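Moving on to chain A:
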Amino acid sequence: MDHILSILIFLPAVAGILGFVVDKGSAKAYGVSVAAVELLLALGLWASFDTTNPGMQFTEFSPIISQFGISYNVGVDGISLFIVIMAALITLLGIILLRDDTKNMKNMIVSLLFLEMTMVGVFLSLDAIIFYLFWELSLVPMLYIIGAWGGADRVYAAVKFFLYTFAGSLILLVGLLAMAYLFHLESGVWSFNLLDWYTLKLTPDQQFWLFLAFFSGFAIKVPMFPFHTWLPWAHGQAPTIGSVILAAVLLKMGTYGFVRFSLPILPDASVTFTPFIMALSLIMVIYTAMVAFAQKDMKQVIAYSSVSHMGIIMIGVFAMNAEGLGGSIFLMLSHGIVSGALFMLVGVIYERTGTKIMEEFGGLAAVMPVYATVFGVMLMASVGLPLTIGFVGEFLVLLGFYKVSAVGTILAGTTIIIGSVYMLALFKKSFFGPVRHEKNLGLKDLDKRELTALLPLVAIVVWLGVYPKPVLEPIDNSVKALLVQMKNHAQLESTKEAIIVSKKEAK
Partner candidate 1 sequence: MYEFVAFYIFAIATTILFLITVMSKNVLYSMTSLAAGMVLISGLFFLLGADFLGVVQLIVYVGAIMALYAFAMMFFDATKDVKEKHGNSTLVFLLGGLMALVFVIMFSAPIIGENIQALYPVGLAENLGVSGNAQDVGLVLFTKYLVPFEVAALMLLVAMIAGIILAGKKMDYSLTECEASDEELQKEIKKEEA
Partner candidate 2 sequence: MEIGISHYLILSGILFSIGFVGVLRRKNLLMLFFATEIMLNAVNIAFAAIGNYYGDLSGQMFAFFIIAVAASEVAVGLGLLIILYKKYGSLDLDVISTMKG
Partner candidate 3 sequence: MENLVYIALFAPFVGSLFAGLFFARSPKTHLVGIVNSSLIGIAFIASVTLALHVAEHGAVHVTMMSWISAGDLSIPFGFLVDEVSVTMMLVVTLVSTIVHIYSTGYMNHDKAYNRFFAYLSAFVFSMMILVMSDNFAGLFIGWEGVGVCSWLLIGFWYHKEDKTFEENPSISPSWAANEAFIMNRVADLGMLVGIFLIYWNVGSLQYDVVFKALPHLADGLLVSIAIALFIGAMGKSAQFPLHTWLTDAMEGPTPVSALIHAATMVTAGVFLVIRANPLFSLDAVHGVSMFIASLGAFVAFYAASMALSARDIKRIVALSTLSQLGYMFAAAGLGAYWIALFHLAAHAFFKALLFLGAGNVMHAMDDELDIFKMGGMKKVMMGSYVYMGIASFALAGLPIMAGFYSKDAIIETAFNDGSFIIWAILVITAGMTAFYSFRQVFFTFHGEERYKALGFHPHDMYKYVLVAMAPLAALAISFGWFMDSFHEFITKNLPDYEMSHHTHDLAPFLGTLVIILALTGIFIAWKKYAGKGADAWKRDEEFEQSFVYKLVANQYYVPKFYDEFIVQPYTIASKKFWEIDKAVVDGFVDLIGKMFYKSGDVSRGMQTGSLSAYLNWMGVGALLLIVTAAITALIG
């Protein structure tokens, strides 16, 4: 268990390299087994994780360039633990869902394994440079997945995805370097260690500019309005597996970045920017939900709904209290599970019919009852029905944000209305009513492969909806520690007031 985090990060990479020599026919089996081992390791990590300890665990440290304080530094806490597990899970299920006749299966598996490495790496690294390395590397496999296995406009979508997010992260890099420079000025040594950075007290003015730099990197990834337009393109053109991983894990990197970098390092600026973030997030929530309603393509509905839900997550991150922040981290998980499953479901019907346009379907509930049921469960989780995974996070986020702004919460709360508007409209158009095309009458229901990929997600949706405690508790601990650290770290009195670790303490 000593180097479990390194194993977690590099197992997929090593396996990916070995994957080049694997026989073509057994590539998928190879991918499934590697991803399964990875998931087992991640679960093992959870099993040996000390849930009462809010700090970093399993840390590993070895200097790379000691003159500049760049080191290989990884660790896990309650915030990152479950995102890593989710990334491993989604990758495994995504590979399982791959059709056996996928062209260039071997390359696909290798790309996915590399992608898994970068995803796990981003969430585990505690060194800014290592973080940035994985952050940028994650673009490459995704670029291939969209560009090689995508739809008709795949090259445009892939390039747009790449350049857009890349442009943002370059500014992020400048921010990180500036941060290291400031740290050097203050302490006389170079360090890119996040935990070191946490101890640095910056003036509000410095924080302001650093926040903007971080924001441009993270916000494009989230993606926040108005930087969201690459997402519908990427989703529209990506193959099913690409969309699944993109929505489930890659988007979370943005919000995770806010939690890991912006909040603890720049607490004053985070509070200063809260109204700004709130405004953008509210636009995201409402505007993109409306755009989702106008879509004709099923996948685009879910793509835009992703943006809308990410808005809720953003609101939770900037609620600055344990309820909202904890809720938003839980919502990251739940959105990962639910949107991943929804994209899988769209992929299933796309494979059968070759179309994603809702007008083409209708009455699918009668033809494919199991499919409709699974879709229905995910739909309900997506609109935040209690006792599904979607409710817990959404409820906590809205609850937490109410402390910040009542009006904002009511506006954000409209998500439960307009969210159900577009999701139910989608469901009605495709699943209800008479079957519109003769050829759709003969559609096969979910087969074993698809059920294997989807049923675990359904189980998780219900399990974490009814009993979220095993996940929520470590998150809550770490979130509280994060808030305490922010509070101690803040320079302005107003910031200290805005951050609420516990109400009892506030009184």
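Assume a residue touches a chain if its C-beta (ideal position, glycine included) is under 8 Å from a C-beta of that chain, and two chains touch if they have at least 3 such contacts; residues count from 1.
The set was built so that all candidates are chains of the complex that A comes from, given by their letters.
This structure is a prediction, so every number in the text was calculated from the model and none was measured.
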item: Touching chain, any copy counted, for chain A within the complex - options 1, 2 or 3; value: 3
item: Residues of chain A touching candidate 3 in the complex; value: 160, 163-164, 225-226, 228-230, 233, 287, 290-291, 293-295, 321-323, 326-327, 330, 363, 365-366, 369-370, 373, 380, 383, 385-387, 391-392, 395-396, 398-400, 402-403, 406, 409-410, 413-414, 416-417, 420-421, 424-425, 428, 431-435, 466-469, 472-473, 475-476, 479-480, 502-504
